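All remarks here apply to the structure that follows.
Here's a slice of the assembly, chains where they normally sit.
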Amino acid sequence: LDLQSAMADPIITLTTDFGEGSSYVAAMKGVILDINAAARIVDLSHQIPPQDLRYTAFFLASAIPYFPFGAIHVVVVDPGVGTERAILHVEVNGHRLLVPDNGCWTTLACEPAPRVIRLTEPRYWREPVSATFHGRDVCAPVAGHLSLGLDPAKLGSVANDWVRLSLPSPRREANSVYGEVLFVDRFGNLITNIPAAQLPPPTQPFGVQIGNVEVTRRVQSYGQAEPAALVALVSSAGLLEIAINQGNAADRLAIGVGAPVRVRSSE
Amino acid sequence: LDLQSAMADPIITLTTDFGEGSSYVAAMKGVILDINAAARIVDLSHQIPPQDLRYTAFFLASAIPYFPFGAIHVVVVDPGVGTERAILHVEVNGHRLLVPDNGCWTTLACEPAPRVIRLTEPRYWREPVSATFHGRDVCAPVAGHLSLGLDPAKLGSVANDWVRLSLPSPRREANSVYGEVLFVDRFGNLITNIPAAQLPPPTQPFGVQIGNVEVTRRVQSYGQAEPAALVALVSSAGLLEIAINQGNAADRLAIGVGAPVRVRSSE
């Protein structure tokens, strides 16, 4: 941390599947601010599809790396709430998260090895802890205390094992790369799991099979095509993306997350 | 207030029915920050169903108690805008609200007696005040001035009467408790108005009649049941809740707010 960041009020981000405007989110904000009135809460998303860990993994990988290291990222997508699953304090690539042990954070690049603490110290939790809302009763108060400078080592004991979750990997076979749609954004752009490095060189003709169509037009950005043209490009996250300039590819092709994608190099 | 809270920039929360991303909300934020650029605005919800005072009452009771006392809570759900209804500054249980006199705040526990001021002093309002947007023209500027330290007594005169609104109470009869669904969260969990204290002891068999089904499975948390099981539990707010582990009870039972609920003790 540089001096400026060190002096700024601490940042706590929230990522949940509670839905926009949920009283659950409001309660978490209250708990945090009641412990540290100077904390600055930044909403990342409350629109994670309910209990969708894969979506969460993709979301976190798309957002967390841009933040300064000092921020505390609270993630509450928690299908296992009330079971024995732990809540973890994770330091990975310099970023800090409080997150249920369900693997949604493990797609953040993991070198060097993450430092993981399993929360066991109820002194920093609300009392009593409900069986259904650990976001309010565990994560929020712990985030508040961390933002006041609490040493994470006091939260519990070091963990050497945790749940891992990986996004589906593309697979190469002969002249083709097989992948799938990872994410559909609000514009209907289809972001796949095929990284730019696995595409043929831009100068070489290629085709992308997706839904019932083959996309052969490759551009750098939407605006290089005329409106309504179906194009392939490299997304802002460095992945193959299928899009329609000023249109909605997901609607037009009637496909969504999980749809198979095949990239063929020229023959 | 402790010293830290006293030194932190003041918190103003917003709860409205304007809808996410509304220019009405943006205008209110502008007015507040124009008066006190150091105010920290915290969005609680802009997704209150339009003009739904009962929902607002439940929302506020679920959120406000968690906040530190210093926060100023602005609530703009206001079916009576432009009529003679007053706007109130309320101190209740240490929390402060600016809220139209429509009763939505009166479900916050009220001991000791709330201190209520009826806003009459136009000096702290925008000029002119529109007939349809008191959130922007009265509530926002008053919140800005309060956040600068204005004494609430200067806002108007003490009120001894105000509109009251109460949530429906459960009713006990023979071996049954009759209540209703108060709230449906994003997961489709059905939160009723029956407090845990009115349920039979956990060891005793019981049944909940709701929609066309009887729920007899009682758990502490969703994860204690297998996926898709319909269960009864005590919600994070201490109320009887009907839920489906990793599923949507509201969709499955096709019922919503207001649906009757009957709890039968074992016979």
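Order as written gives the chain letters A and B; numbering starts at 1 within each chain.
The rule we apply is simple: a residue touches a chain if its C-beta (ideal position, glycine included) is under 8 Å from a C-beta of that chain, and two chains touch if they have at least 3 such contacts.
From a predicted model like this one, the values you see are computed outputs, not experimental measurements.
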Assembly copy number, counted for this structure file with 2 shown: 3
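Here is the rule we go by: only the chains that are shown with their structure count from here on.
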Between subunit A and subunit B, centroid-to-centroid distance (C-alpha), Å: 30
Subunit A residues within the subunit B interface of the complex: 9, 17-24, 26-31, 33-34, 36-38, 40-41, 43, 50-51, 79-83, 85, 130-133, 136-137
Residues of subunit B touching subunit A in the complex: 4-5, 7-9, 11, 13, 15, 20, 40, 42-48, 58-59, 62-68, 70-71, 185-187, 220-224, 233-236, 241, 246, 248
